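Before we start, here is the structure in question, set down as structure tokens.
Here the complex is missing a single protein chain, while all its other protein chains stay put.
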Amino acid sequence: MTRSVFFRFVVRVMLPVLFIFSLMLMLRGHNEAGGGFIGGLVASSGVILMTLAYGPDEVRQRLKIDFLRLMFFGLLIVILAGLVGLIIEGEFLAAEWWKPVLQGIGQLELGSPLLFDMGVYIIVLSVTSSIVMSMADEGERMDD
Amino acid sequence: MLLFGIVFAPAVAALVLALVPRSWLARLTPIVPAAIFLWLAATQVGASEIATAQLSWFPSLGVSLSFFMDGLGLLFALIISGIGTLVLIYAGGYFEKPADLVRFTIYTLIFMTAMLGIVTSSNLVLLFVFWEITSLTSYLLIGFNHENADAREGARRALLITAGGGLALLAGVLLIGVASGTFDFLTLLTNPNVLRESGLYTPIALLIFAGAFSKSAQWPLHFWLPGAMEAPTPASTYLHSATMVKAGVFLLARISPLLNGSDLWLYTLTIIGLITFVYGAVIALRQTDLKAILAYSTVSWLGILVAVQGAASEYAAVALAVGVLAHALYKAALFLMVGNVDHATHTRLIDRIGGLARPMPVTFAAALVAALSMAGIPPLLGFVSKETLNAAALYDGLPSLLATLLPVGVVIGAAFTVTVAFRVVYDTFIKRAPADSDLHPHEANPAMLVGPAILGMFSLGLPFLLAPVLDPLISQTVTAIRQTPTSIHLHLFEGVNTPLIMSIIAVSVGVLLFIMRRPLIRLLQRMPEFDPTGIYQWLFFKALPDFANALTIRLQNGRLHYYMMIVFASFITLISGIILLARISLLNGDVLADFEWRIAVFCLFIIIGAVGTIFAPTRLSAIMIAGIEGSLLSLLFAIYGAPDLAFTQMMIEVVTLVLFVLAFHFLPDAFTGSKGRAARALDFAIALGMGAMVTVLILAAQANPVAEPISDWYIENAESLGQGHNVVNILLVDFRGLDTMGEVTVLIVAAIGVTALLRFRPSGQPRGQYYAKEAPAPLQTELASENDDDDEGSEGKSS
Amino acid sequence: MLLAFAITAGMMFACGVYLMLRRSMVRLIIGLLLISYSVNLIIFSMDDPNTRGAPIIDSVEESAMSDPLPQALILTAIVISFGVLAFTLALGYRATQVAGTDNIDTLQSTDRGT
Partner (left out) sequence: MQILLVLPLILPLLIGCSALIRFRNIRQTVALICLFLNMLVCLLLLVETHLYGVQVVQSGGVIAPYGISLVVDSLTGVMLAISGIIGFAVGIFSAATIAANHQRFAYYPLFGFLMMGINFAFITGDLFTLYVAFEVMLMASFVLLTVGGERSQIEGGLKYVTLNLISSTIFLIAAGLTYAVAGTLNMAHLAAIMAEQPSPGIGTVLAALFLIAFGIKAAMFPLFFWLPASYHTPPIAVTALFGGLLTKVGIYSMWRVLVMIFPQELAYLQPLILVLAALTMIIGVLGAVAQTEFRRLLSFHIISQIGYLLMAIGLLTVDSMTGAVFFMVHVILAKTALFFVSGLAYELEGTYKLKKLGGLSKRAPGLALLFLFAAFSLAGFPPFSGFWGKLLLIRSGLEIGQYVIVAIALAVSLLTTYSMLKIWTEVFWKPLPKQDTELASPHKRLSPLMLAPVGVLVGLIIAIGVFAEPMYQLSEAAAVGVISPVSYIEAVLLPGTGE
């Protein structure tokens, strides 16, 4: 694949923006449009852009994340979020909220649904990224 | 409760033997049936009470482990245990390898339990269970020497025929249950007309006939029995002559009080039985294998045992009881004799042997007695049997057709039986051996002589013990068959009467035929034979596989296109059929109420895009158009108040496009596979049909709501229960979190799948290139032909 | 507006089916994609089209909110069909690779032969 320098530059600028945007989408999901899915997808679009710009091998070197393993951590988090409800409320997946008020920042809303959404975020991110990178690998081999 | 012991003792012995497979233990097992025989003979013969035993088994179905020992069961149980003892003793000398002896003994003991179960069960389903187990053990015994293809074939044939009959019997038994509400024989007997009065009498009777006839080798289902002669001789003796093949006869006798008396019963049994009798006797004569001769003569005798039951007279019952006993005694002896001859000369072909009387005197003596009994020569038991049979054939309650047919048939069949009996003994023992034969015969070992000797003694001795031994037993049996208390007094000689004259005619003719047997046999062998084996072979090994092959190759033809067409066509047919038949309304008035041009045009664009994917000239353009479709759809979602949906759809769209491009960027850039115009038109019709169905389904669902949606609850409770404002998100992570859990699982599995598909390849499939350059193998038309491309291990290789 | 939705969904489905029947691997997968769009639209049309407010509390009147349940279902369905589609793509890619052709009807060996 031919990758232009300009494209690489754009991607480098875009990446942090996309990543922060995706986290924001995930966190606000409970109240406004957004959530783990969308967040994860946006984050993975960053990885996709990187893959297109640098090729899968370089992305692996730079990110040092094994997405195939990461997704199982995401699944563990999802299960954990379910178990929180089971242990505290006695109902699997029951919502459990913890809302400490922090001086100067305001009220934080932490809860098992948020944990759940985080798990979903991680899974969607890592699944999409690993699929795209596997496919891109194939393209690399083809070029050889 | 002793009945349980009697029935299951052999099976327990088999289990012990299976756990301790030693030949000395196998040699001890005859003790079990011997004990059963002695106990039965000592306590049950002449007993006034019928022993019963019952245990609950499957009460919901009305099946219990209930046994009873009436006269009919007793007669058979004595034969089963008595001959079983002798056969097991005989086997101890017959088998050379200890492992074979153990295996044979295990099978035979299990068979013994099953057979005892058949004759003592009072529950019909229980009877059927045992019935099928005898078929299975018979299968294993016929295929005992399974290295031999004939043995495998014979075993399969026997099982297919008897299992087929078994299925009919099962249906019959279940129909009895449906008609009467019980499977218990003794309960059924309290109202013996219950089946005759139900509308199901004819099917029940026919199904029971099918079961009994297949088991008892009645013409034209008899042909499995000669094939069963591949079994080791002790098994043939026991199963295919003395006991199992009589199970059908037993079943008819057992069920007779419930079903007899109709024309169906009378004519079917008499005519089929008579045909079998004459056919078997005649065909037996043309055989040259000693076992085949005996097998056909067994078929013949089973025929007459069925035929006499048609009229259900007292004479018939007596003839049946004495006939079963006499036949078991002499035929078992003859079979064991064949085993000895086979052992000594390594051939069973009657043309290849002769003059065995001197080297094998004991065997000869036993065989002679048995053959004379078979021929019905006084004063042997066979003679008594023949007399009772003739009397039954002359029963004056028969309709005129049968009144002539039966006696004539009996005499003809009997004459041939005489000839066969004489031929077997004469040609084996007395006639000089052929000049070119190289026989070194020797007398069999003692274990193999016990059986024939004892059986001979019974055939010879019983006629002189009629009053003390046989009369009570036969009386009990007849009482059980007819369900009316009867007292029978048998006589060896009753004066000169019609039965005796019939006997004399039969013997005379038989002797005459024996003298001219050589031309007769040659004539018979030249005659065209109606052999159902050919039909069976054609049906099961030609027609059936050919049809199955042709059908399967047409249906399962490997073309995904055709599979999808069938699925879609089924969908269209079923759904449109139901909508038309059930008159589902499609329009509820306001489908156009909130019509907006803006949206209509928008929808039109989507439709144009969809059609565009079809006409897109290249792969890339098709993918791009599909991407635009997704974007339009997400806009539509946005317009109709679904921002999450719109956003997700949009993002997914981008990722999908990237994947498409990555995956198919390197493939040859041309669509293939388009076929002719007609095929295209059919595809088009199916596609349009599916689309129309979707449209109709949406309209139909909206036009016929039956309940209010539950969704208001979510909006009302989202804030209080879900602690958030975005109801869709709360649904996903709170209310319906399990869905989401399943969904992310799908994603994870998909990621594993993609990685595995792309990375894990069999050796020989290099990555990143094509290896099937040329066209694949041409269509196969023969399923049976070997396709080595598809062989295991080489599946990955390039074609 | 239901009629427009119904016809649109139907046409998308029809085009999807037609593409699937084209015996071409790429078109098969595009067909599957179109069909999944169509199904999303089918479920989406279950809601009353007069309610166009996003189901986010306090953003609009509750009576103007669209039904959140079909949306949640579609979201799940979209994501699932994305996973499935990704797998199918990889499978289709590998199939064209082992067969050396885009033509699906050449893949017959597993049904035939013995």
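Letters A, B and C name the chains as they come in the text, with residue numbers starting at 1 for each one.
Here, a residue touches a chain if its C-beta (ideal position, glycine included) is under 8 Å from a C-beta of that chain, and two chains touch if they have at least 3 such contacts.
Remember, predicted model here, so these are calculated numbers, not experimental data.
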Legend entry - Chain not shown: contacting residue from B:141, B:175 or B:258: B:175
Inset, instruction - Among B:189, B:567 or B:685, single out the residue that touches the unshown chain. - result: B:567
Legend entry - In subunit B, positions touching the absent partner: 56-61, 125, 128-129, 132-133, 135-136, 143, 146-147, 149, 152, 156, 159-160, 163-164, 167-168, 170-171, 174-175, 177-178, 540, 544-545, 547-549, 551-553, 555-556, 558, 560, 563-564, 566-568, 570-571, 574-575, 578-579, 581-582, 584, 694, 697-698, 700-702, 704-711, 713-714, 717, 721, 734-739, 741-743, 745-746, 748-750, 752-753, 755-757, 759-762, 765, 783-784, 786, 790-793, 795-797, 799
Legend entry - Residues of subunit C (touch criterion as defined above) contacting the omitted chain: 20, 28, 32, 35-36, 39, 42-43, 46, 69-70, 73, 76-77, 80, 83-84, 87-88, 91-92, 94-95, 98-99, 104, 107-111, 114
Inset, instruction - Mind listing the subunit A residues that contact the chain we can't see here? - result: 69, 72-73, 75-76, 79, 82-83, 85-86, 89-95
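Just so we're on the same page, only the chains that are shown with their structure count from here on.
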Inset, instruction - Would you kindly tell me how far, in whole Å, the mean C-alpha position of subunit C lies from that of subunit A? - result: 24
Inset, instruction - Averaging only over C-alpha atoms, locate the centres of subunit B and subunit C and give their separation in whole Å. - result: 48
Inset, instruction - Check each residue of subunit A and list the ones that touch at least two other chains. - result: 31-33, 37, 124, 127, 131, 134-135, 138
Legend entry - Of all residues in subunit B, the ones touching two or more other chains: 643-644, 648, 652, 655, 659, 663, 724-726, 728, 732, 740, 747, 750-751, 754, 758, 769
Legend entry - Residues of subunit A defined as touching subunit B within the complex: 29-38, 41-42, 44-45, 48, 52, 67-68, 71-72, 74-75, 78-79, 82, 93, 95, 97, 109, 111, 113, 116-117, 119-120, 123-124, 126-128, 130-132, 134-139, 141-142, 144
Legend entry - subunit A partner contacts - residues on subunit B that touch it in the complex: 643-644, 647-648, 651-652, 654-655, 658-659, 662-663, 665-666, 721-726, 728-730, 732-734, 737-738, 740-741, 744-745, 747-748, 750-752, 754-755, 758-759, 767-769
Inset, instruction - Show which residues of subunit C lie in contact with subunit A when the two form their complex. - result: 54, 56, 75, 79, 83, 86, 89-90, 93
